[in-house]
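Apart from one protein chain that is not included, each protein chain of the complex appears where it belongs.
Think of it as A and B in the order they're written, each chain with its own count starting at 1.
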Amino acid sequence: MYKILSEETDKSGMKVLNIDKSDLVELMEEYKGKGYYLSSITGVDMKDHLDVIYHIHNFDKNDYICVKISTSDEKVPSLTKLWKAADWDEREQYDLMGIIFEGHENLKRILLPEEWAGHPLRKDYDLKKVQYVSMDRSGNEHVSFDETEGW
Amino acid sequence: MSHWIELNVGPVHPSTHGIYRFRVKLNEETVEDVDITIGYLHRNAEKICELSYFVNNIIYFDRMDYIDAMNMELAYLRAVETLMDMEVPERAQWIRMIMAELSRIAARMVGIGAVGLDLGMLTPFFHTFHEREKIQKIFTEASGGRQEVNYMSIGGVYQDFNEKIINEIREFISQFKGKLEEMVKMLLDSEIFWQRNEGIGILEPEVALDYGVTGPMLRASGIGYDIRKDSPYLFYDKVDFEVPVAKTKDNLGRFLVKVEELRQSIRIIEQCLAKLPDGPYFNPKAKKSAMLLLKGQGDVFTRVESESGEFGVFIRGDGGVKPYRVHARSPSFKNLAVVPEMTRGVLIADLIATIASVDAVAGEVDR
Partner (left out) sequence: MSLLVRIHQWLSFLGNFTSLGLAYILQTIFILIFVGISFVALIYIFRKYMARIQRRVGPNRVGKFGLLQLIADLFKLLGKESIMPERRDDMAYKLAPIIVIIATMLAFMLLPFGNLAYFGSLAVTHSKVTLILMFGILSILPIGEILGGISTKSNYALLGTMRAVAKDISFEIPMMISVLAIVIVSSRSYVTGGAITGGLSLSGIVANEIIPYGIIEPLGLLIFFISMVARASYSPFDLGESDSELISGYTTEYSGMRFGLFYVGLFGMVYLSSFLISILYLGGSNGPFDHYVGFIYLFIKTDILVLISFLIWVTLPRIRIDKFVNLGWKYLLPLSMINLVYAGLFVLYIR
């Protein structure tokens, strides 16, 4: 049985549930049974830990619920078994924020090239370091820190 | 079958209007599998937003769904204003509504024209762009920008409507009604157009919901969910309009839903023009000299109905003058992800027709 740590209402009038990450799949399973669908996944880098925020939506009741978890080891259970929408969303958060979704079968980068170093949305990402992308003959992208190898 | 060809539809291809890449596994002409690669237009607007002031970020949202810029701004500003508890004067809200609907028409003009273009029919595209150009002239008059308008600002709009703009909008609306029917007739009168669209690219409602599909695609699958109607923002509860729903679930349904929404947009603009009140057009709290000092704290998630679906913006503020985290829930991103489900086992020509009817905007997919 999952445990809701705290419940609040945010500024836009949305119900927010704070839970532990081990309860996530159980809670989401219950909400899926109630007719909720995944709308978006947002990762927030809080420097000492990562917040992962799920927005789920019931089209019949017109109800939006926000579920917040936090993780200190970058690992979060995947929701791909529940909703197909989680596939690309989790890949995006993995790509840009570096959250590892455990149980995701195809956890690859989606927006950036596969060889990209670092996760840009992290607060400690070094923006001064320029990475150059090039493409080989079979269409695979390669990343290099050397200016001459990029486009 | 072992005899398949891998065909690259994109990133440089006439029918992927933004830049995304479909690796299509073909068995002769039949599509066996589609693998989508995105990210060619990725600029990481979310990171850029974290680095600059709240008001400076409006333009980065313009560049997400670049064909429907007004709705993008509106989505961002709704989140920012909720975060800052900023009131928006009534006149500014009506003006925003008119602009959002005009922008929706402009974006649909691209979408509908491109449907014809991808079916090998060049002419409707020019006609729709002709109409889009007229809207862009109105935008230029109001904001100085054609495509990336940057018209709305925190607490109101950048510039008030004068008589000239209102007259231009009236003039546009009155001639557009006839033109719209003409353009739609041009497409729908063709028997081949029906053959190419009817029963192609079926999207079952359960699949659509599972993938998080919204907007006209969801409404064409039989679920009549429209944020403007179901959780109204601005003054959408004070105007009279219908949400069209198609039960056909195919490309034709999506086309017809888009067309009917255009008619409803015209109705909304007409009512807005009639109800446009006098008054201030921005909140004095957000006057230009104080703009950079606006602060926000807390989490907000707000949504608007953009041309391709539900555009949500999540903002976390840490009490500073810059947002701590901005996240955009982009509808095209979700709509594109469902394309492989819709096109398994169809012909390559149907794949193209389906991509056209999904009408994903690369700027918004990649952000």
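Throughout what follows, contacts are C-beta pairs under 8 Å (C-beta built on N, C-alpha and C of every residue); 3 or more make two chains touch, one makes a residue touch a chain.
Model, not experiment: these values are computed from the prediction.
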Chains on display which the left-out chain touches in the complete complex: B
Touch criterion as defined above, residue of B:I5, B:L51 or B:L293 at the omitted chain: B:I5
Contacting the left-out chain in the complete assembly, out of B:L51, B:L122 or B:A290: B:L122
Hidden-chain contact residue, picked from the options B:Y40, B:F139 or B:F193: B:F193
Touch list for chain B against the chain that is not drawn: 5-8, 13-15, 26, 28-29, 116-123, 126-127, 130, 186, 190, 192-193, 195-196, 347-350, 352
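Just so it is clear, only the chains that are shown with their structure count from here on.
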Whole-Å gap separating chain A and chain B, where each centre is the average of the chain's CA atoms: 24
Residue ranges of chain A touching chain B (in the complex, touch as defined): 10-12, 14, 16, 37-40, 42, 44-45, 53, 55, 59, 62, 64, 66, 83-85, 87-89, 92, 96, 110-113, 120-121, 125, 139
Chain B residues touching chain A - in the complex, by the definition given at the top: 8, 38-39, 42, 44, 46-47, 50, 79, 82-83, 85, 207, 209-212, 223, 225, 230-231, 298-302, 310, 312, 314, 316, 324-325, 327, 329, 333-334, 337, 366-367
